[in-house]
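Pasting in a structure now, in structure tokens, and then I'll have a few things to ask.
Heads up, one of the protein chains got dropped from this complex, but the rest are sitting where they should.
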């Protein structure tokens, strides 16, 4: 169905991104998957393309606030090509907004130009082994030195995406103990250079999919973090978390929908090429109906996402709206990609077919950024239940 | 989620409709269901309200072309109230458009003022016993008299909605035999007064739901229809059929979505009132999750419908778009209403609860206006499959 | 798929039932639906057929203990025949009679059971009250013992009572003393009340989505005198009696649901083979084939599960959690299958003269009564240690 969320500028940008993906990503993607991450240089190229610093004011080398649709286009184009840009979205879509909100003038000067150019990549370390999404249970500690010049960081984190390609890591740590009244008190955010002494990479976790980005355990042993790297106010870390979640969830919805669109495209091409019993698979009624169902569900997901993009631009996207979009689009994408794989028969199980990768990759979409169950909790609350 | 398809004029109109429904429909609806149809007078009241003649030019007593959104609002408001306006939508949404497209100047003068005022209600007779949706198989014949003044109509029709409350019936009949090359040749549309000699009502069909509108068998025995009541050209009947289908399907999508919205509203009210084991049903996690899922799916359906309304207004709604909307919204409504009934427990099976009526009513939405399977066929063709 | 739970004797019984259904039920069923109840005589005929007194000992006019297989066959032959039923037969036989078998005294058995077996005495049960739903601890109907201790005086209202219009005796759950703070369930007693007692009033008949051949009513009790000799079991222990027969009741619902699904597939298979669209039989479309193949496969699984449970029931090993699994699975499956089979009928599927339409309207309640799917899940999860 005809979409109406993008204007001509957006479409011009889309053409640039598509071109970049075709030249710089698709031909190398299998290598990146084998290596478990893209080359560090990818992000410098993205910096040259001007897409690393969305939201960074022009004075610091960024394009200023451009609205979220440009980022949505990047998600769409990579998903449609069946590839990914490593932890690009973590850095630009998830971590950078923390800095945009919380960094001081001095910090901005120090970090933003490098981020915009792709020389500084960002990751974030929240989850700890055993705590899951319950951030109030964080046990990593950051003790201020006696002279007040630095914090001493100790602890362990897990599920850290993109750490091996990042220069800075935003770490949630305890600067004081929680209080009886408030389990969430005492958390602070520190910006930690990944090359600091005592900052160690642990195991690289093996995942079902998303093979082209690294997911790690980290451990901190007496890491010295300058006090000037405190992000926001000490002890207020918890309140900063999740402020950007609606956008992050919208973004997941965008990319899930595009992945589903790509899956339909792959399946359609496959069933038209492939013969069974002397007839193209596409000629069977079941094939037609399954793809028609898929396309219809994706049309609804796209309408919902597009609505979300417009609401976001107007500053009207509520947290519950974002939850609805994430829940619907990721559940839809899961179903659709599963059906499109099925139409590939045995080839669908072979990773050289992009549909197999999509299947393995997409499973985590119903989990990260808040599981479907968390989304339902948010929506039910919004309904007054 | 915030909707953006309606402007202030629409919302003012909505308030009028809501008021009408609350005063003139809801209090009497159970009686209409018991009677199997609403009183004939309802449509005169709707005529006074000015909603019987959408599309009829002002010179014939109508409001002119107002765009489809006003009709959508009527569907929404009736569905949200869990009621229906008899065969209002058949007359105004399905049959009137044939007349708007095909009637001659003289016919318009003869019929439109009465239609706009609610004095002339319309129904349409296509399906015949045994032919189903295969209209090329029509066997009802209309033979032109020797003097060319009238046709003599003979045959039988079935599934005719609203015939007992209609003054005119558009009948598809054979004015000549089909040709070997074209099974569809020889069909013509005749506008037949329901009080004509030989126009007989057969059985009233018992349905699972939709108890407030009559569905009938009709038979024609030597019914004399003036030649001046031929609609469009003789023999071109088949080509006229289905021209308005995209709008009709959009309309079904609108009302299915609103019915699902109503179901969620009913279920929410029920679970908040009702206690089980000393706790409100609303306090159980399952209740919350089920309603959150439902609301999310309906949000997607609503986004899709709203997109459809905008496209329709811009003249850009393709037949495949309409098929997508109908398929998605009716399938969603089916699932959602089923779940909302379930939350009512045993009460959900009792027809005095509106959810039970919705359940019985909605089942046909996946069938009429073209089944889900027909929609899939249209969509697959549009996908190039 | 080939089933193994029936032997020749069962099949002989099946053909008796099939005959009966064809002669006595199918031809009149539409009338019964229009009348919103079966004729009372149906139960006399069922008594003559010998199917009203399963498990009633021979001394009281019954056939003695009987495998559930016979009831399963009845479910299969009624639902599977044409989506018909024996009205509230399964209520009297599978739900209420077991209370009497379990709790009635010798004297009560002599008084009631022969009539039940012959069809002279049809049974119904009154638990739910307006506003209490399935929370039986909230029952407010009161039975006050008379001063001379000879009878109870019953006052209150009940709702959702199936088959009351055709019943002679109604098992009523009533409060004989107040609930205690420690035990909300204390003070309930079961009374067997004659429906022709003075003060026993029928309220409005409830209109349902389907199941039109069985009446569902409200009841009102105004100073109804119930002899103390009609107390079932011990005074005050009513709550503990409730639900003891639930596993079999749920098995019965499951078996009915599977039979209905089997019937739906048959109706749809017949329909799609007769009916042509665009000059081709509907059956020739791949979608039709696939949908029916899916349906039949799911029903094969449901049937296997139900058959296994029938065998466990025979061996007295059907636990409440097993029965919950069987009910949940079979009713959910039947719901999906019947919906798909209706869809294959197109517009005809919405017309009640087609049995598929009736099945659709009738079976929706399967996922609700006898405990909703949600209640089943609660029971199963508990059994899983969750």
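Lettered A, B and C in written order, each chain numbered from 1.
Keep this in mind: a contact is a pair of C-beta atoms (placed from the backbone, for glycine too) under 8 Å apart; a residue touches a chain by one contact, two chains touch by 3 or more.
Since this is a predicted model, take the numbers as computed values, not measurements.
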If the full complex is used, which shown chains touch the chain that is missing here? A, B, C
Among A:127, A:141 or A:200, choose the residue that contacts the chain missing from this document, as touch is defined above. A:127
Answer key for A:8, A:195 or A:352 versus the chain not shown reads A:352
Residue of C:93, C:195, C:288 or C:343 touching the missing chain in the full complex: C:288
Counting contacts across the full complex, list the positions on chain A that touch the omitted chain. 127, 132-134, 159, 205-209, 215, 274-278, 286, 334, 338, 341-342, 345-352, 356, 359-360, 363-364, 366-368, 371-373, 376
Touching the missing chain, which residues of chain B? 284-286, 289
List every residue of chain C that touches the chain not included in the displayed model. 1-2, 4, 269, 272-273, 283, 288-290, 292-294, 296-298, 300-302, 304-305, 307-308, 311-312, 317, 322, 325, 328-329, 333, 374, 376-378, 380-381, 384-386
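Rule of thumb we're sticking to: only the chains that are shown with their structure count from here on.
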Hey, which chain is the most central one here, using CA centres? B
Centre to centre, using CA atoms, which chain is the farthest one from chain C? A
Chain centres from averaged Cα atoms put chain B and chain C apart, in whole Å, by 38
For chain A paired with chain B, centre-to-centre distance based on mean C-alpha positions, whole Å: 45
Send over the residues of chain B in touch with two or more other chains. 373, 376
Where chain C touches two or more other chains simultaneously, the residues are 287
